[in-house]
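Below you will find the structure I want to go over with you.
Left out: one protein chain. Kept in place: all the others.
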Amino acid sequence: MTRSGRKSYSLREIAGRFGGKIAGDSGVEVSQVATLESATSEAIAFLANERYLPQLKVTRAGAVIVAESARDATRLPRIVCANPYAYFARVSALLNPERPSQPGVHASAVVDGSAEIADDAEIGPCAVIGRDARIEAGCVIGAGCCIGDGVAIGAASRLHSNVTIYHGCVIGKRVILHSGVVIGADGFGIALEGERWIKVPQIGRVVIGDDVEIGANTTVDRGALDDTVIEEGVKLDNQIQVGHNVRIGAHTAIAACVGIAGSTRIGRHCRIGGASGIAGHLTIADHVEISAFTLVSKPIARGGAYTGAYPFEPHQQWRRNAAQLRHLAELARRVRVLEKRRKQPRGSGS
Amino acid sequence: MTRSGRKSYSLREIAGRFGGKIAGDSGVEVSQVATLESATSEAIAFLANERYLPQLKVTRAGAVIVAESARDATRLPRIVCANPYAYFARVSALLNPERPSQPGVHASAVVDGSAEIADDAEIGPCAVIGRDARIEAGCVIGAGCCIGDGVAIGAASRLHSNVTIYHGCVIGKRVILHSGVVIGADGFGIALEGERWIKVPQIGRVVIGDDVEIGANTTVDRGALDDTVIEEGVKLDNQIQVGHNVRIGAHTAIAACVGIAGSTRIGRHCRIGGASGIAGHLTIADHVEISAFTLVSKPIARGGAYTGAYPFEPHQQWRRNAAQLRHLAELARRVRVLEKRRKQPRGSGS
Partner (left out) sequence: MTRSGRKSYSLREIAGRFGGKIAGDSGVEVSQVATLESATSEAIAFLANERYLPQLKVTRAGAVIVAESARDATRLPRIVCANPYAYFARVSALLNPERPSQPGVHASAVVDGSAEIADDAEIGPCAVIGRDARIEAGCVIGAGCCIGDGVAIGAASRLHSNVTIYHGCVIGKRVILHSGVVIGADGFGIALEGERWIKVPQIGRVVIGDDVEIGANTTVDRGALDDTVIEEGVKLDNQIQVGHNVRIGAHTAIAACVGIAGSTRIGRHCRIGGASGIAGHLTIADHVEISAFTLVSKPIARGGAYTGAYPFEPHQQWRRNAAQLRHLAELARRVRVLEKRRKQPRGSGS
């Protein structure tokens, strides 16, 4: 324990759990993680980017996590490892354990008699659990969550407050869903009949793999006929929209505010930048990186980085330049004319 | 009944309800809809796009719905009709009826004594209904919904779980609101007074017509002074933002993640692609189609298709091309100079 009352660990204990080599005093104890800039002597910080080397020189941290290349850049007690940022994540999880669950169903929760709730699951106040739902061991269902009929939630998953899951959806193990997430709402299926739209029933489900995390207010629509699938290890940030029948490959990470239209398949290990859009019925290969604010309007068959954002500039300059965009095809034609004339002898009548 | 225990219908019964001509065995029974690819013998599939003709050849569906032009492309029992996709939607609704409502107010719901709730309406667990609210016949108000004072909801409307409607808003008949929808929050009305913003009270309402469907986490702001209006038959996908005093014309369909700024009027029968933006105080004509990821910054007076997305490409190519955008006005000027010189006799001093 440190003065703050938090549990502390020596570098020796930490390296015993997570590996790495210790340089300096292996008995120094830390109880929290921090940035190099704001760390105190009770905290352990990390250096993952050489840009922060100057901060390493002056940090007040009690210890640091560094890569081999920075081993000698400080005299602080330190753990030297291959991947300081991931190591730091492990140490932070050790020092900041999840709030332990409080097994049991809150008196104000409404749980259908046919639902199966594991004994050690926690069902929060005013949560509503539907018919034949199944909540497995160690789950935490936050206050105000609405879990539809027949939903299955795998062991050790955590739903923060006010999450909604529609009937029949399947959530894997160790999944984290943040507040405002909506899983399994109807996809945008409409058919034109004369001049009116009629609804196409959405009878597929959403199936979410293990170790998926989904950020606040993100929505994943149920499939129209077959299922919408989020494979294991996918990380979705906030306010993302996933259309019906999309499949997102394992370990892909998608930043906030992205929209993915229906029936698109995104590969494994992709990274999609914030506020991008991906059109429907496309296939995106594995290991594709999409920059922020890019519309992907065609399939991408090979891994690599793709971009399509308009570069911003001071408004007056943008005005002048953007005005020419509407004449770009004409400008190209005029350049072709000049090139052609150039090749002709003068006086040849061009 | 089929083996799955679902209710089944013969093609003859289906055509009796929805029209169309039967080719092949009119007695074959189906109990579910499916894609050509995943259908089994108990399912009926459809062909709306000739691109899927190869799948029609090999499908295991028990029957199919096709257009006249594809009547002879299969020997399966089939219904031939003018609009296979709309027909399919009708059949799917027949085979997948809505969960019947469970009339009554759940014991955990909180309904103000002055609210009028139709006898056959269903008010779900932990729903909250305000003063003088009116919920008409056959409505389903999902778990955790919050319905403000004086809200009126027309017959046979369905609110999924965790929908919020602010005071005074009016919802039509057969409206579907998905989870996380917020109707009637304050519009973004602020006035600068010195260097501080002061709030402009938002005293209008939201008025939503019959047969509107609104997707998960979409927000529709109340009017500043007059009302925000969504006309009948409008279909809004997920995560759309509709600003104060917007009017959306009847039977317009808007894909996910679109933002519509205040006081804009969108015509009837428009289609707006996903992640588009529409600036404020504009009028958009009827029958306008906006492509995905397009900013509409000016009024549109005539129907037709409009686009404004930056085409994506491999990052390195984008880098080179986008860098030139900042010099485009200058490039156009240089081309004019070349053209002008070309017209002058050489040696004339240019």
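A few comments on the model shown:
In order of appearance the chains are A and B, and numbering begins at 1 in each one.
Criterion: a contact is a pair of C-beta atoms (placed from the backbone, for glycine too) under 8 Å apart; a residue touches a chain by one contact, two chains touch by 3 or more.
Bear in mind the structure is a predicted one, so any value in this text is a computation, not a measurement.
When you scan A:V28, A:A185, A:C257 or A:I290 for touch with the missing chain, the hit is A:C257.
For the chain missing from the display, the contacting residue among A:S8, A:S101 or A:S161 is A:S161, taking the whole complex into account. Taking the complete complex into account, residues 32-35, 38, 83, 85-86, 88-90, 92-93, 96, 99, 106, 108, 124-126, 142-144, 160-162, 176, 178-180, 211, 213, 215-217, 233, 235, 237-239, 251, 253, 255-257, 269, 274-275, 292-293, 309-316, 318-319, 322-323, 325-329, 331-332, 335, 338-339, 342, 346 of chain A touch the chain not shown.
Interface with the hidden chain, as seen from chain B, comprises residues 108, 110, 126, 128, 144, 146, 148, 162, 164, 166-167, 180, 182, 185-186, 188-193, 195-201, 203, 217, 219, 221, 225-226, 239, 241, 243, 257, 259, 261, 277, 279, 289-291, 294-297, 304-311, 313, 317, 320-321, 323-325, 327-328, 331, 334-335, 338, 341, 346.
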